[in-house]
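Note that one protein chain is taken out, while the other chains of the complex remain in position.
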Amino acid sequence: MRIALINPNATASMTATCVAAAEAVKAVGTEIIGLTPQDGPASIEGPYDEAFALPGLIRAALKAEQDGADAVVVACFDDPGLEPLRAALCVPVVGIVEASMNAAASIADRMAVVTTTTRSLPRIRELAHRYGVAERCAIYASKVPVLALESGGYAPVRKTAEQAVAEGAEAIILGCAGMADWVAALHKDLAVPVIDGVAAAVKHAEGLVAQGLKTAKTGGYQFPAHKPFIGQFADDAWPED
Amino acid sequence: MRIALINPNATASMTATCVAAAEAVKAVGTEIIGLTPQDGPASIEGPYDEAFALPGLIRAALKAEQDGADAVVVACFDDPGLEPLRAALCVPVVGIVEASMNAAASIADRMAVVTTTTRSLPRIRELAHRYGVAERCAIYASKVPVLALESGGYAPVRKTAEQAVAEGAEAIILGCAGMADWVAALHKDLAVPVIDGVAAAVKHAEGLVAQGLKTAKTGGYQFPAHKPFIGQFADDAWPED
Amino acid sequence: MRIALINPNATASMTATCVAAAEAVKAVGTEIIGLTPQDGPASIEGPYDEAFALPGLIRAALKAEQDGADAVVVACFDDPGLEPLRAALCVPVVGIVEASMNAAASIADRMAVVTTTTRSLPRIRELAHRYGVAERCAIYASKVPVLALESGGYAPVRKTAEQAVAEGAEAIILGCAGMADWVAALHKDLAVPVIDGVAAAVKHAEGLVAQGLKTAKTGGYQFPAHKPFIGQFADDAWPED
Amino acid sequence: MRIALINPNATASMTATCVAAAEAVKAVGTEIIGLTPQDGPASIEGPYDEAFALPGLIRAALKAEQDGADAVVVACFDDPGLEPLRAALCVPVVGIVEASMNAAASIADRMAVVTTTTRSLPRIRELAHRYGVAERCAIYASKVPVLALESGGYAPVRKTAEQAVAEGAEAIILGCAGMADWVAALHKDLAVPVIDGVAAAVKHAEGLVAQGLKTAKTGGYQFPAHKPFIGQFADDAWPED
Amino acid sequence: MRIALINPNATASMTATCVAAAEAVKAVGTEIIGLTPQDGPASIEGPYDEAFALPGLIRAALKAEQDGADAVVVACFDDPGLEPLRAALCVPVVGIVEASMNAAASIADRMAVVTTTTRSLPRIRELAHRYGVAERCAIYASKVPVLALESGGYAPVRKTAEQAVAEGAEAIILGCAGMADWVAALHKDLAVPVIDGVAAAVKHAEGLVAQGLKTAKTGGYQFPAHKPFIGQFADDAWPED
Partner (left out) sequence: MRIALINPNATASMTATCVAAAEAVKAVGTEIIGLTPQDGPASIEGPYDEAFALPGLIRAALKAEQDGADAVVVACFDDPGLEPLRAALCVPVVGIVEASMNAAASIADRMAVVTTTTRSLPRIRELAHRYGVAERCAIYASKVPVLALESGGYAPVRKTAEQAVAEGAEAIILGCAGMADWVAALHKDLAVPVIDGVAAAVKHAEGLVAQGLKTAKTGGYQFPAHKPFIGQFADDAWPED
């Protein structure tokens, strides 16, 4: 089984971190294909960055499916592009917020997300509502920018997570794909379960593929309709049947 | 007061329809500036099209603000891009779903949206929830594609609206910017209030500007953070302070 | 266009404050007709006062429509009487809570209402839910009675608003029609957007009228049925067809 | 124990019907005092009537408490005035919607309200939400006006209830105080539990009194604040401490 | 009327406390039959204990109905077993959480539950949602185990209740059947209404019986289907028709 792990934060080192996290949990026989879009922001912090990440993300996913991917995981804690990807692809598409909140809901009553900057809070709050955990999920910003995580980000993230635990969180969700390699350290420091969305999403994707499930194409996720696209996106028009 | 009316469906004739609807309701002293993005899909039907409409929409809006617009109206019944635009701009940003549902909520107990294709249903359902009318808003698809509205679309849309009224709707919301010139005819045919989101949004935008309100920049809609963008979007990176 | 601005707090000086706020934002060609009911409480603080304000409010509104008003704005931060007025009138009826929360929702992610006494909190909480902003709207009582606002009320209201901003509010909604002349001062002191419901409601009403919308009369807001009224309200019985 | 049963539909024969229903279920030692306000509409169908029923209802309740009532039941299937009454009184105040929905929730999974005219539907829908049964309560209008119930109303109400049962209702709530004497007949005809709100409310009120409970006066239901009332309501001003 | 008061905490002294609370509020002619199951945990603190309390509770209730009980009250602040009991019995089944939250909702805007250990919090939070009071009910754990209530539990419970009142609660719900004899003392100490669920449930059950209501047997609470049960529960199989 081949899982395309697309990091819409267009920073190759972060993609590598994500791939490593995926490799650590994947099943025997799963191949992880890390992909970094060729167009878009170096990191996604809030809706402006997200908007410019979508075209590159969608192109990368379409190519991945064409190249034989059995599922697509989107490695950004905004779950960007899940809807357009589900419309465009047949293979399952999984977000890391979705997967990590579902995982947390199975092992804890109250959970907390520790994310990067305050720009991400409205979107994560909306996703907690969508995924059914709004009433038992607190959301915290560590105020560490995504691209600063690698250099000294661990300490403030751990401190924010400690606050979350003190205020009732029974499990911590890492609120950025760039934190994917901190699971073990944080779990050791905090003594509560710590969930990385990339790992959770890879396992959820594996599960869907193993069940032979593909995206439903008869309703909300039916294929796009053909129509002309202009300018920079002329080649992205969905083809005629 | 100058209102930039951006039609993210990149079809000039539809923009002209929207501008006409806006001109018909604008206040004395308001200037409507119709804008069609230079990059993107000819029409937006579902999330795939929406994703490719965002960059062109955002660029058009940034330029409009720079050129002196006092507010931005997004003329597509998906409310695409409201979040990134509110982060990127200081002037108020208004969506036509938001404005039309707020208008309907003031004049009717139960309302219905009549939109184009079934691809749009999930998003409109989500927006009805966000705008607080989910329990009193029914959503119907006329199954007329956006670009087919002009040629023979009226009859099936009217028929769908008649069904909505028969099933309890007290007011009809036109679920596509491309229907903006049908308000009078439909109101005459149906004998219930008919709301066009473009008109509603222009009036809501005028109202915000008249009150001297600008988008809050201290929380969820603070300015984007600077970082490199690559490829096709290299020039869209948010500048350093 | 003529907008009847009815202040159900039966205090003429407060009505004058509201009219001034309305005049400051109205469009060219709009006439504001300030009305104070002839029966009812000098101020509305909680449901007991509200109950005794309704008959005078409804009578004033019926007369205003008869006298040619194109819309009615109810200037009290409880949105009293919107339902009976919508049943009794054809012209649009707008509340200041409704309009200010809709305005805030367009320009801010998280908002706060700063109202007068704690008696108003349950009703405002209920309205925040009804208008779809419950999850992103905090509600504070400054503990200044309505009739004490004019003499020294500004300082405690500003202090409460500062607390709201410190706790995450990105925009402040003035939670009493009697605060309508403090928008500019508070905006200057707080450096966040400040919204007065009277101004917001006048603009919303102008918008509905400009769109040619009237209240739907086929469902929840159909005209009252005729029946005898007794005692003090004998003359208020809805007439036979 | 004395329970004031106030029928805000100012029609003495309907009050008598309600009193009879109350007498049939009351405990040994309970005295039912039927009261019909001296000001207000002969029946309440929708929000216009409700607004004009409130002053008479509140005055009757204040007098009842002064005269020694231990609790007040409001016999109208809109639950009008519960909030102002709870602010004005110390004794418990119970509505018939509240009590009947609570009773139904204890004995059935899915329930239905069968009310009179369509004017009442928005309010009952709102109350079903407030009392926590919205997802399992269907609401039907029999289209029989309140004052026509006595002459030939039974057949259409039964027919509507039969439809509700066919569509999944496991228990029927009578949606008008004027139907209070049909419980036995309908229960016999339908073979499902049938609940009259007047009976349910009398028992709920008895229960609160037996527990020694009075309305909380420290928060949302604290006493009204003194201020002048003008015109017709000058004597209704809440007195100074 | 005979009410079976079943205390699924299998501790006879606690049952006696509950019976005393019931006796103090019951109507003339009501007989309270206190029952302690013969199988199960000595106290219920969290879902593990609850699971092992259900068979004994159900058997006791079935026998009570057979012996002529007119209603069943379940005296545990988890409302354990209401669903299976409603399926198995014809007589009404009432829980103490349900009854106390309904009582509190009639007399206070904001309420608080003060329970025993933190193990009970998720379930009570879920029940507050189910009974429609989630947005106005705070939940506190006093951290006193159920079986330690009798020896020195009052002081910490009172302290927790004082905190709840300081944080806005207008009425206190005792969150354990074992606290049933503290109503008077706490009411005196706190000066806010204090509600014991056992008393509230007995009155609610009396009310349902007085109205002649029985559990609906046509939908969600229809009788169980016959099938074999094995092992320890072989005799609990629902009999064939």
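For clarity, chains are labelled A, B, C, D and E in written order, and residue numbers in each chain start from 1.
The rule we apply is simple: contacts are C-beta pairs under 8 Å (C-beta built on N, C-alpha and C of every residue); 3 or more make two chains touch, one makes a residue touch a chain.
Keep in mind it's a predicted model, so treat the numbers as computed, not measured.
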| item | value |
| --- | --- |
| Contact residue for the chain not shown (choose from A:12, A:27, A:155 or A:185) | A:27 |
| Per the touch definition above, residue among E:31, E:135, E:167 or E:236 touching the missing chain | E:236 |
| Candidates B:37, B:122 or B:153 - the one touching the absent chain | B:122 |
| Missing-partner contacts on chain E, residue numbers | 10, 37-43, 45-52, 54-56, 58, 81, 83-84, 86-88, 117-119, 121-123, 145, 147, 219-220, 222, 224-225, 227-233, 236-238 |
| Residues of chain A (touch criterion as defined above) contacting the omitted chain | 25-29, 86, 92-94, 98, 102-103, 105-110, 130-133, 165, 168, 170-171, 183, 187, 192-193, 195-196, 199-200, 203-204, 206-208, 210-216, 218-221 |
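Keep this in mind: only the chains that are shown with their structure count from here on.
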| item | value |
| --- | --- |
| Rotation angle superposing chain C onto its copy chain D by C-alpha atoms, nearest 5 degrees | 180 |
| Identity of the chain that, by mean CA position, is farthest from chain E | B |
| Chain C against chain B, contact positions shared by both copies (same if over half, else different) | same |
| Between chain C and chain E, centroid-to-centroid distance (C-alpha), Å | 44 |
| Set of chain B residues in contact with two or more other chains | 86, 109, 219-220 |
